[in-house]
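One chain of protein is taken out of this complex; the other chains stay put.
What follows is chain A.
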Amino acid sequence: MTWTPDQPIVSLRDVHKSFGTVEVLRGITLDVMKGEVICIIGPSGSGKSTLIRCINALNDIQSGSITVEGLEVNDPKLDKLSLRKKVGMVFQQYNLFPHKTVLQNVMMAPIKVLRQNRAEVEARARKLIAKVRLEGKEDAYPGELSGGQQQRVAIARSLAMNPDVMLFDEVTAALDPETVKEVLTTIKDLAADGMTCILVTHEMGFAREIADCVYFTDRGVIVESGPPATFFDNAQDPRTQQFLSQIL
């Protein structure tokens, strides 16, 4: 199956996933078009993180189908590298490589994985570091940076692989309120550039501002979804209403 840009870039069909006997995802279906920004919200333990980890094949699924640009993610014959070239992921705990400098962190994957020319990669890496507003920190080690700065390096590191889709797994959850903003600004810039973004987030204000579509998950199913204006102001499902009333 070849993928064309008018089809969903990421498509989930009736996805089921269990850890042992615990069913975490119980039939998730959602489509993301190229350039769309979607936010997944919901109480903890509702399967949000698992959902986006499945898109990146960090977790496997028991049934259903996930496709990224037409690639069947759960196909055992899938060349994982071809998937990972298309999908970038940023984690809550940054997960930078502590033994490498900022510049090396950003350059490592394109050089080692894509085997691209070092000079070109370096030029691109420096541009990306500037893009996430960290000029001058190229030679710093992750341990010397604040959480917000580390998270922006993590974003630059992901972008260095030129992905078509970016996954953000609660990327601001470990940050203090002041630094949250600098990371969100970076993501906003990305979205404005047309990057397809799937975010798991607890930042409702941010979701309302940036998302094309908001999904609310609870106990492994999507309870409700819609554009942020209708979703936040006119939620239909009682569970959504209850959740929103607690946090807004």
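Heads up, the rule we're going with is that contacts are C-beta pairs under 8 Å (C-beta built on N, C-alpha and C of every residue); 3 or more make two chains touch, one makes a residue touch a chain; residues count from 1.
To be clear about the criterion, contacts and distances are computed from a predicted model.
Peer 1: Which one, "Hydrogenase maturation factor", "Fe-S cluster assembly protein SufD", "Polar amino acid ABC transporter permease" or "Acyl carrier protein", is the UniProt name for the chain you do not see?
Peer 2: So the chain that does not appear here would be "Polar amino acid ABC transporter permease", according to UniProt.
Peer 1: Which of these touches the unseen chain: A:S158, A:T196 or A:T217?
Peer 2: Reading the full complex, the residue touching the unseen chain is A:S158.
Peer 1: For chain A, enumerate the residues touching the unshown chain of the complex.
Peer 2: Output for chain A: 56, 58, 80-81, 84-85, 87-89, 91, 93, 95-99, 108-109, 112-114, 143, 154, 157-158, 161.
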